[in-house]
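The other protein chains are all here in position, but one chain of the complex has been omitted.
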Amino acid sequence: MTDYLLLLVGTVLVNNFVLVKFLGLCPFMGVSSRTETAIGMSFATTFVMTLASLLSYIVNSYILAPLGLEYLTTMTFILVIAVVVQFTEMVVHKTSANLYRLLGIFLPLITTNCAVLGVALLNLYEQHNFFESIIYGFGAAVGFSLVLIMFSAMREKLANADVPAPFKGSAIAMITAGLMSLAFMGFTGLVKF
Amino acid sequence: MSTIIAILVLGILAALFGALLGFASVRFKVQGDPLAEQLDALLPQTQCGQCGYPGCKPYAEAVANGEAINKCAPGGEDTIKKIAELMGVEVQPLDENHEADNSPKVAFIIEEDCIGCTKCIQACPVDAIIGTTKQMHTIITDECTGCDLCVAPCPVDCIEMISVATTTQNWQWDLDSIPVVKID
Partner (left out) sequence: MESVIERIKRGSFSQFHGGIHPPEQKFLTCSKPIASAQIPEQLIIPIRQHIGQAGNVIVKVGDKVLKGQILSDCDSPMSVPIHAPTSGTITAIKSMAIPHPSGLSEACIILTPDDEDTWKQRHICPDFHLLSKTQILEKIANAGISGMGGAGFPTQVKVSTLTKINYLIINAAECEPYITADDLLLQEHSPTILDGIKILDHLLTPKNILIGIEENKAKAIAALKKATADIDHIDICVIPTKYPSGGEKQLIQILTGQEVPSGVLPSSLGIVMQNVATCFAIADAVINDTPLIKRVVTVSGQALEKPQNIWALIGTPVGFLTSQCGYNNSQNRHLIMGGPMMGFSLPHDQIPVIKTTNCILAPSEIEIASPFSSTSSKEVECIRCGQCADVCPAQLLPQELQWSAKAKDQAQLEKLNLFDCIECGACAYVCPSQIPLVHYYRVAKAEIRQQKLLDIKAEKAKVRFEARKQRLEREKVARVEKHKKAAEARKARMNTGTSAAKSEKSAVADALARVKAKKAQASIKQNTAEISITSTLEMTAESVAPADDSKSQVANAIARAKAKKIVQKNQAQIESLDTLQNNESPSSSQAAPVVIDKKAKLDLAITKKTANENTPQAETISDSANAQVDATTKVVSPEVVNLASVSDEKATQALNKKAKVAAAIAKAKAKAKTKTTASLAAETAFDSSQLSTTSPNIDVMQDSNTAAQVKNVAEAIAKKTPSGPQMVSNIDTADRDQKTKIAAAAEKAKAKELPLKSQQISNSTSSSIKSEQDSMRATQADIAAIKKAHVAAVVAKAKAKKLAASSNKLTTSE
C-alpha cells in the first residue's frame, strides 16, 4: 500500500511530468491563460491519461505480449490514445459546449500529447503492474493538472499586472514556468526511491 | 504468419474501437447550437442590421457558423473582445465598412415636421415608435436602441439621431475631460 502511495506522491510532485520531465508542455502553455479553461483541460487530460494507461496495459499484456507483437506497442498505444481522446472529445462536446470551444484545438491535441503516450510507454518500461499502471497514469495526470491550474492562476494575475514591456506575453509566462520548475525541484528530497 | 497476426490484431482492435466511437457519436450527439445563444447574449441587441443580418440573433447564429466577429458596430471593441474570448479566437479590429462612432444615440422625431406616414414605425425593430396614420409620431426614448433604421424611411427627414447626453447619472468619471477654469 505504501508503495502505491509513494508512487502516487512521487509522480505528482517529485517526478512531475510537466515541470520535471518536460512532458505535455503544449497544453501547459496553450490553455493556461484562464483558470476556468485550465480546470476543464485538467479534467479532460486526467480522464484520458488514466483511461489510456489502463487500456494500454490491457492491450499490451493481454494481446500484444502473448502474441509476441511488442514491436507494435507504440502504434497500438497511439491507436488507443486516439480513441480515448476522440471519445473524451465527444463527451466534452455533449456535456459542456462552452468548455469544448474554450479547449479548442488543444482537446484533439491531447492525442499527440507526449505526456499521454509517455505515461503508456513509461508504464511499459518501468514494468508496472495493472494497479501501478493506473496509479501512475492518474498520478501523472494529477501532477499535470496541479501545475496547469496553478500556472493559469498565476497567468491570470500576470495578465493584469504591470509587467515590463519586454517581458509581456509568453516571455513572462515562460519565466514563471521556469520558476515553478525551480520550486518543484525542491520536492526531489521528499521521497527517496 | 506473424505479419498476418499483427495485421489481424491491429485490424480487430481498430474495428473494435471504431465501433466504440460509432456508438459514442450516436450516444453523445450534440443537439442545437448553444453557442449562438451565448453569442446573442453578448451582442448589444440594437437590432440595427449594420452587420448585414436582420437582427442580433441571426448575426449570432452566423458568427457561430464562422462569420467574422468584427461586424457589430454598436457593440464596438468591447463586444468584439467578448466574442473573441467566447470563441477562443484573436481579437480583430472593427470592420472598416462600419463607422467607428458607436457612442450611444437615440432617435428623435422633430414632431412639427412629422406627417404621420407610419414608415418609421414599420422600420423600428423594437416597436419603440408610437403614432398612427396622420398622427404625429414620437419615440419612446427608453426603448430606443439607437439603431438608425427609422432615419432612412422618413420621407420628410424629420428623424434625427441624438447622442445621449452625459448626465451625473451616467458620467464615467473621466476627470481629464472636465473643463477646468483656473481660479485667478
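Each chain gets a letter, A and B, in the order it is written, and its residues are counted from 1.
Operating definition for what follows: a contact is a pair of C-beta atoms (placed from the backbone, for glycine too) under 8 Å apart; a residue touches a chain by one contact, two chains touch by 3 or more.
All of these numbers come straight from a predicted model, not from anything done at the bench.
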Selected from B:S25, B:N65 or B:T166 as touching the chain missing from the view:
B:T166
Out of B:L13, B:A73, B:L94 or B:A128, which residue would touch the omitted chain in the full complex?
B:A128
With respect to the chain omitted from the figure, which of B:L39, B:C56 or B:I83 is a touching residue?
B:C56
On chain A, residues whose C-beta touches the chain left out of the figure:
157, 159-162
Tell me, which residues in chain B touch the chain that this view leaves out?
40, 43-47, 55-57, 112-113, 115-119, 122, 125-128, 133-134, 143, 145, 153-157, 166-168, 170-175, 178-184
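Here is the rule we go by: only the chains that are shown with their structure count from here on.
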Can you name the residues of chain A that touch chain B in the complex?
59, 63-64, 67-69, 72, 75-76, 79-80, 83, 86-87, 90-91, 93-94, 97-98, 101-102, 104
Chain B residues touching chain A in their complex are 2, 5-6, 9-10, 13-14, 17, 20-21, 24-25, 28-30, 34-35, 38, 86-88
